[in-house]
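One structure coming up, written as structure tokens, with questions to follow.
Yeah, one chain of the complex is gone here, protein chain that is, but the others are all in their spots.
In this document, chain identifiers A and B correspond to the written order of the chains, with residue numbering beginning at 1 in each.
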Amino acid sequence: MTKPHAIVIGAGFTGVAIAYDLAQRGFRVSVVERGPIANGTSGRTHGLLHSGARYAVNDQESAIECIQENIILRRIVPDAIEPNGGLFVAVQEEDLAYRDKFIEGCAACGIPIRELTPQEALRLEPNLNPRLLTAFTVPDATFDPLRLALAFAASAKAGGAQFYLYTDVVDLLRDGRGNVCGVKAWNRAADRRFDLLAEVVVNATGAWVGQITAMAGIQVPIAPTPGVMVAYDRRLTQRAINLLNEPGDGDIVLPQRRMMVVGTTSFTIEDPDYVPVYEDHVALMMERGSALIPALRQTRERGAYMATRPLIGGTAPGRSISRTFKAYDHAETDGIDGLVTITGGKATTLRLMAEKTVDVICRKFGMDVPCRTAETPLLSYRKFYL
Amino acid sequence: MSDEKWTVTFIVFRKKDEQPVRYDTFTLEVSPNEYVLDAVERIWAFHDRSLVFAHACHHSTCGACGMRVNGVERLTCITPIREVTRNGGTVRVEPLRNFPVVSDLAVDMSRLYQAMDVVHAQAVHPLDAAPLEGDGIRPPRQVPQPEEEGEFLRLADCIECGLCVSACPVAGTDPAYLGPAALAGAQLQSIARNPDLLSVVDCAEGVWRCHSAYECTAVCPSNVQPGWRIMDLRRQVVAQRIKALLGQR
Partner (left out) sequence: MNEPKKLHSRGVLDWFDPRGRQVGGWGFIINRISAIGLTIYLYLHLVMLGKLAQGPEAFDAFIATAKQPLILFGELLVIIAGLYHGLNGIRIALTSFGVAVRYQRALLIAVVLLTAAGSLFFAIRMLSIH
């Protein structure tokens, strides 16, 4: 039997992880991406490899996925991760009200935490706000966004996947019955247009999924929801520092290389192609970040940027394969075969999203191949170019 | 901050496939605090969808967005427009030198990745392999170690942006030269600890190809100081060779 051909649109985290999994499970894979690898939301993420503790109170399903995937990614992509752990820190009386719920939630989700006295915490991280009230260690980590994506892309390529970069999908190809059978593409690097036929097209375009489904006349209720992050030019901690409270704006301060990165905010927009970085958001990051690490005030801004979450409307008709991300088989939701849309999730759960999505696709093709991506370490990201 | 607006003309290098190079101009209203990459992305979003350029992290951790801005190698995501022009001025944006151009502003950096691979440059290494000198803000000089997990690890300073290769006059005339970033990657591991590196760097395409222009150190956005590291690597090579000579006697 010849391998079925799958086209993956988008080479963000979702796209590259799906391409890798598809290639491993016996598909012939083509990835069509309009820019370089991870130029969309994925490249611009904050870079926190979540321990899940952030969600342990409000969204335990996410939290459990995070801790499991956190452990897997540390093993399979060691060269994109600073595995130094994290702290949750209470700085105000009101933060302490969250303490008990936090301990309970982490226990329920299997996230290993340990409470420190303020003195212990300050010994570990001398630049923390000296007025902190309590702190917990959590197994957070920092990841390098581009290299995380490249490691999956390199491994997909080794499995035979072909990457068409700087190539926009400008339309979907339809067969006589209206089903999707490929894409019309525009290679901007060579200014050449071509058609690519496939048995299945996977729409992994994150905040842009609605633009692709619209090409088949399908509406998906996506609200592009950007957030701003600011990088400062000095590294002040070794661990990720989180505010011990409900998730909010500017409550995570992350070390990365020689920088500290503070994030993030949340607002909705219409068109995700270009979102300006608002200066009041930048000022807010400094204000919130320096509440956790006062020395941030003595650093200089090195970069300010934004990324766009694809938030899914609550009444979405899609079949939810997980509450934390959505895969639509448009044969089921809209009667149009050959197109699968996947969106949502987190960088931390990219491998799991791919596993679940490729499970759905394999079922469509009557293939019974187990997922093996959790077991094998990925190739070095450099192999993508070699 | 302010709502200050500048009008700036961007002169952009364009190249598609085998077509000849041309320069396009785009006049934009920008905030001087914005970064050059923001303007380039806006040109793509609102003026010309055929523009090809590379970028990912937008905060100097991925190394994708290197370009030549007014003739100098820059990481465009952290280069404020204020630093490279004035209100009513121009900014010339060109791809990096010494790599093949994929199209417009994007280059093929395989040569750099190949060299990094040859010297097994580490992407993540122990904190003490490149200490943070702190500059006055309670430097964690004696970095407390995580109790159970062992040593702290840290993403390497070198973000593999290729600015040093672009700025190096020698890399332009010798495509096989390992280049500043890879030699710096070798120096960080130290030949004493990793003797296999000796034969890789002690050759015409290695440390001895450098002609001391120090352009690499001047443009490196990430504190790697490749120029210094190449010279230190030479010292290591000579020390190893002398040791070997004495040992053989």
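The rule is simple: contacts are C-beta pairs under 8 Å (C-beta built on N, C-alpha and C of every residue); 3 or more make two chains touch, one makes a residue touch a chain.
Given the structure is predicted, the values throughout are model-derived calculations rather than measurements.
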Touch partners, limited to displayed chains, of the chain removed from view: B
Touch with the omitted chain, as defined above, among B:Pro20, B:Gly71 or B:Gly247: B:Gly71
Contact residue for the chain not shown (choose from B:Pro95, B:Gly206 or B:Pro221): B:Pro95
Positions on chain B where the hidden chain makes contact: 68, 70-73, 95-101, 107-108, 110, 167, 169, 172-173, 175, 211-215, 217-219, 227-228, 231-232, 234-235, 238
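FYI, only the chains that are shown with their structure count from here on.
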Centre-of-Cα separation between chain B and chain A, whole angstrom: 26
Chain B-facing residues of chain A, complex: 35-39, 42-44, 47, 78-85, 123-127, 142, 144-147, 149, 166, 168, 188-192, 229, 231, 234-238, 256-259, 261, 273-274, 276-277, 279, 282-283, 295, 298-299, 302-306, 380-386
Residues of chain B that touch chain A when the two form their complex: 1, 16-17, 19, 31, 33-35, 38, 41-42, 45-46, 49-52, 54-64, 77-78, 102-104, 106, 108-110, 113-114, 116-117, 122-124, 127, 132, 134-138, 140, 143-144, 146, 149, 152-157, 159, 222-223
